[in-house]
Every structure is written in structure tokens, then in C-alpha cells.
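Take a look at this one; I'll ask things after.
Complex shown without one protein chain; remaining protein chains in place.
== chain A ==
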Amino acid sequence: MVLIRRFEEKAGQLYGLGLIGGFCHLYIGQEAVAVGIQSALTPGKDSVITGYRDHGHMLAYGIDPNVIMAELTGRGAGISRGKGGSMHMFSVEHKFYGGHGIVGAQVSLGAGLGFAHKYNNDGGVCVAYFGDGASNQGQVYESFNMAELWKLPIIFVIENNQYAMGTSVNRSSAEDQLYRRGESFRIPGIQVNGMDVLAVRGATEEALKWVQSGKGPILLEMKTYRYRGHSMSDPAKYRSREEVQEMRDKSDPIEGVKAYLTKAGVSEEEIKKIDQDIRRQVSEAADFAESSPEPDAAELYTDVLVEQY
């Protein structure tokens, strides 16, 4: 979680320096969601897919920060060779299937990954993350229907950070209790405190049990919050500073973890050490991302098609 926080802070700085371009969606505030869920999955077996706010999920899945940061800076060493950018990153090796820029697309695609798990009978489960805003897309419900109809092994995770760009859940959703959004498809839903990593982890374990026993999909609504703007160019006129400050003061997921660790007997020094290691790791990633070269010009024409015709 601290790695995600520091990584995202650094990405914000690099953006300010003009080293990262385009859209860049930071995960700060939501770290407990990806970490709590990813920690319950079996790497190499379960598959994960999300939207454009994807750095945190990748870090939580153990993907090298260097190649993620290098993708953000558009370098040839980036995980997508600099051709995807912040929103379009993938690691087939880790069964991380992106990184999708079209709001809601990852839900149907995730159902497809779940379909493949079931077809191959490989015991894997797909986790498809999407936002509160995405939960109003039609294809989400098309996917809910098929997933339940065919009992696909998939966990739908709504990361309800309460805003879709500048539109709050209440201004966009007739049913604002998003965990209920699967009801008419008979998909059970659980509302979870997404700022508490252990609550997230516990709910995920329950969800996995449900799905792995062949009962079909389940929906987790993670109540969370993003501290930063929607992307780097966010006027932040739709919510007050006080609202953000209050979340930071009262519900910060990292402070929460610290409290858990202290309670478990982990010393201040040990925590500091973790902090320092992470700072070093992140600054190395930034150096790597700044210093590695841009993609070769010939890369423009590669990877359009796999085969030659």
C-alpha cells in the first residue's frame, strides 16, 4: 500500500515535470482495495482486469515498478513498450489483462476471462474491477446476466470512490447502494469498507469461496475514496477541501494498516525501514523511467498485427 502511495505521488511529480503526458489517474486513497483483494488471489491462476486507474492493481500484483513507471513516461522499456501509456498496461505473464480506457469494457472482457476459466476448467477466478461511474454502463448488466446465467467464476468489484470524474454517485445512480446492483440477476452483493485492508481481504476470501464452489459470480462494493483529482487535470470544483481532508484524517487506509501493525507488535523502526525501502524503490523506478530511451522509431509499425500476410 505504501508502495502504491509513494509510486503515485512520484507519478504526480513526474507529470508536473512534463515527463508523463495525457491522462494519468492516480490511485491514492484507494490502496486498500487492490492490496486486500490481490493478496487473496493465487498468482498465475486467477486473472485480473481493470480500467484506466490501473497502476495500483499492477503494483499489488507484484509487477515491477520500473516497467510501469517507464510506461508512464512513454519509454521503450515500458511494459507496453511505450505504446500503451498509463491507461493501457498488461501483463499476460501475471494474468493481468489491463488497463482499459473505455469505461465499463473491462466488465464484459472480465466475464470473458471468467468464461475461459470455466471452459478450461482451470479452477481460476477472474476479478473485474470497475468504478461507481462504470456501474451505470449497459454492458455491465449484459455481463451480469451472462455471468449468472452461465455461473462464470468472476468477482465483480465496484470501487466506489464516490465520484465519476465530477459526478457523485447520488447525482448519477437511481440505486446508490451499489452492492445491490446485481440483485435482479440474482448476484449477491456485499458492501465493504474499502479503506480497511483486512475487511477487504476478508470479504474477498468469502467471495472466492462462493465463486470457487461453482455458485457463479458475486459482487463486492468497495466503499473508498480518491484523494486526488480524477486525473491530473481536475478542477476539483465538485467537492470541498474539507470533505477530502476529513477522509484523509479519519479513514486513511495506510494509517489504518499502521495501526494494525503496531497492534500486532511491529516496531516503529521496522515500519520506518519498510518506508525507506519503498522510497528508494520508487526513486529508482523514476530514475529508470526518466533515463531509459524512448521507443525506437521502427516500433511505430510493430505489433499492429501478430502475423504477416
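Following the convention adopted for this analysis, a contact is a pair of C-beta atoms (placed from the backbone, for glycine too) under 8 Å apart; a residue touches a chain by one contact, two chains touch by 3 or more; residues count from 1.
Here is the rule we use: contacts and distances are computed from a predicted model.
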item	value
Per UniProt, the name of the complex member that is left out, chosen from "NADH-quinone oxidoreductase subunit B", "Pyruvate dehydrogenase E1 component subunit beta", "Acyl carrier protein" or "Permease"	"Pyruvate dehydrogenase E1 component subunit beta"
Options A:Ser91, A:Gln162, A:Thr224 or A:Ser251, residue touching the unrepresented chain	A:Ser91
Given A:Gly51, A:Gly110 or A:Gly216, the one touching the chain that is not displayed	A:Gly110
Chain not shown, touching residues in chain A	47, 49, 78-84, 88-92, 97-102, 105, 107-117, 119-120, 138-139, 142-143, 145-146, 149-150, 302-307, 309
